[in-house]
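What follows is a single structure, written as structure tokens, with notes after it.
Only a single protein chain was left out; the remaining protein chains are all shown in position.
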Amino acid sequence: MSTRLADLVERLGGHLKGDGSICVAGIAPLADATPSQISFLSNAKFRAQATSSHAAALILAPADDAAIGSVYTGARIVTDNPYAYFARAAQLFAALSAPPRRPGIHPHASIDPAATIAPTAVIGAHVTVDADAVIEDGVVIDPGCFIGRAARIGAGTHLHPNVTFESACRIGRNGIVHAGAVIGADGFGFANEGGAWIKIPQTGGVSIGDDVEIGANTCIDRGALTDTVIEDGVKLDNQIQIGHNCHIGAHTAMAGCVGVAGSARIGKYCTFGGAAMVLGHLTIADHVHISSASMVSRSIHEPGQYTGFFPLSKNADWEKSAAIVRNLASMREKIRDLEKTVKSLSEKKQ
Amino acid sequence: MSTRLADLVERLGGHLKGDGSICVAGIAPLADATPSQISFLSNAKFRAQATSSHAAALILAPADDAAIGSVYTGARIVTDNPYAYFARAAQLFAALSAPPRRPGIHPHASIDPAATIAPTAVIGAHVTVDADAVIEDGVVIDPGCFIGRAARIGAGTHLHPNVTFESACRIGRNGIVHAGAVIGADGFGFANEGGAWIKIPQTGGVSIGDDVEIGANTCIDRGALTDTVIEDGVKLDNQIQIGHNCHIGAHTAMAGCVGVAGSARIGKYCTFGGAAMVLGHLTIADHVHISSASMVSRSIHEPGQYTGFFPLSKNADWEKSAAIVRNLASMREKIRDLEKTVKSLSEKKQ
Partner (left out) sequence: MSTRLADLVERLGGHLKGDGSICVAGIAPLADATPSQISFLSNAKFRAQATSSHAAALILAPADDAAIGSVYTGARIVTDNPYAYFARAAQLFAALSAPPRRPGIHPHASIDPAATIAPTAVIGAHVTVDADAVIEDGVVIDPGCFIGRAARIGAGTHLHPNVTFESACRIGRNGIVHAGAVIGADGFGFANEGGAWIKIPQTGGVSIGDDVEIGANTCIDRGALTDTVIEDGVKLDNQIQIGHNCHIGAHTAMAGCVGVAGSARIGKYCTFGGAAMVLGHLTIADHVHISSASMVSRSIHEPGQYTGFFPLSKNADWEKSAAIVRNLASMREKIRDLEKTVKSLSEKKQ
């Protein structure tokens, strides 16, 4: 399947320079693109590579167009954010080549009579939908998923195989939940009595906004009394753990293996590198960026990049450093002693 | 559904002061509770808040009752551990409002004729139970679970959706296993031969006690020759990995993302913060508490709190600290040199 350049630009915007009737079937990096594909220039240092690309058309920024537009022989689509334009164009090409899905409920699915399923939804084999659940228009639920009682899946959302979406949890429109994710397992809450743990029932839910993507085998726990909240546009990678009653602000993104303990309140537009950890009940401001493998043990009120991991060394060197790190207090003591002695020596000297 | 205060106290204990005929339908924090709910005071610093609560009744300790009993106008339930009482009362209210489950086997489940299923058990859709498995009284197995050959699920235990419970593994009474957990995957055991890995079959099982809770997507590996053992009352949060032949003592609790390597032996009444890691073949005493994101690389024989993670800083500050950490041996050398020089200067001085 292919599309005319003019149609692409009508749909995605940008300013077209060149022949809009050219048909293109995909998008590829500058060096790989063929005359039936388009490409994109998102970094000025690749201008030379762009001018020699075989792509039918280039997506590029105004400054790059000014610099190479007269040299490049193909068509150009000029836009302020070529990389975002690339992403949208790639989505469009992916949709063109995706196998069609037939709406309807697979005969091997188990749907409670009290569930509401939009006729445009696609419900795969071996799916279970419990009573009072609502599956909105255009939702795709892949095989093996479980949708609990009174859960709600917003229009256009796609659940990949074997997702567990427990009772009374909600996700908004156009979300993606990858395989094996668990939404709404009980939060980890217990009272201690003589050493033994008494379970505190977790009666809140999980409330997820629009345009949220949740990675494979990621878990978001249900709240204790009120909901765990994931705002619009949040992107979570695989193997992430979000504790009960966390609140994650809009457009925050977390890479794989991140853990966030209960009741942490994380701002908007934050990013977390892989395996970053956040203690419970902390507050993190908007626009905070946490590096990979870093542990956040206090609230952060100022935007910026924060890091905390032990640097890697050859094992023998690490053993020396680690031994000293364990004894830094005595090293500091030695320095204080030296300072005193040297001060007294200096004074005597004068 | 609601219950009379007198009935609540008859069931859960404590000393009731006030009108036992009041009907209550739930439990809520001091500030939120309505006259049809009860609340609890588990920390003396909230006494003022407690006296102004609208709750029908307060759960509180004798000392707090002595302090505010004459001021608070509602009923009181006096007990030594109000927080544990709250947890039990909340369980009771949750049970009152839970949708009823009908015992029986869903027509879309696949049960081997040689499996034994108690008539009071609830087996959901798309569940598979293999030969010689035993499902005891009152067990609930949610949709999509797999129960392997000769596995045993103890009375009253609840498996949430999509749990994999492999052959010859056992869990005791009143357990909870959250969605996506995997009990009894092969331990990670190989012999090396010229660089390639030869698999060592893992022929032990997993033996889990009573009152154990296992979080979503948590894995407990089967033993190599003998069983991996999880004692009574252990609580594991989500995304935890327990290696083969570990032994975890009763009432130990681990927060999300903890990893325990093979053959570690962990005591009773321990706690592990999120993402703590334990190397294999270590022994950890009873009553040891490991902080989040801390790595246990040696056995611990003394109770206490242990920690080891790199403190978080602004990235620029971390880069300086990390560079110095890498070179701590040379810093120590400089201090030794200084000490020698200063000593010699001091001696000459005298």
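Quick notes on this one:
Labels A and B are assigned to the chains in the order they are written; within every chain, residues are numbered from 1.
Just so we're on the same page, a residue touches a chain if its C-beta (ideal position, glycine included) is under 8 Å from a C-beta of that chain, and two chains touch if they have at least 3 such contacts.
Everything numeric here is computed off the predicted structure, so don't read it as measured data.
Contact with the omitted chain, checked across B:239, B:252 or B:271, is made by B:239.
Among B:14, B:233 or B:259, only B:259 touches the chain that is left out of the view.
Only one of B:39, B:157, B:207 or B:294 touches the chain withheld from this view, namely B:294.
Against the chain not shown here, chain A presents residues 28-29, 81, 83-84, 86-88, 90-91, 93-94, 99, 106, 108, 124-126, 142-144, 160-162, 176, 178-180, 211, 213, 215-217, 233, 235, 237-239, 251, 253, 255-257, 268-269, 273-275, 292-293, 309-315, 318-319, 322-323, 325-326, 328-329, 331-332, 335, 338-339, 342, 345-346, 349. Hidden from this view is one chain, which touches chain B at 108, 110, 126, 128, 131, 144, 146, 149, 162, 164, 166, 180, 182, 185-186, 188, 190-193, 195-201, 203, 217, 219, 221, 225, 239, 241, 243, 257, 259, 261, 275, 277, 279, 290-291, 294-298, 304-311, 313, 317, 320-321, 324-325, 331, 334-335, 338, 341-342, 345, 348.
What we mean here is this: only the chains that are shown with their structure count from here on.
Taking each chain's centre as the mean of its C-alpha atoms, chain A lies 27 Å from chain B.
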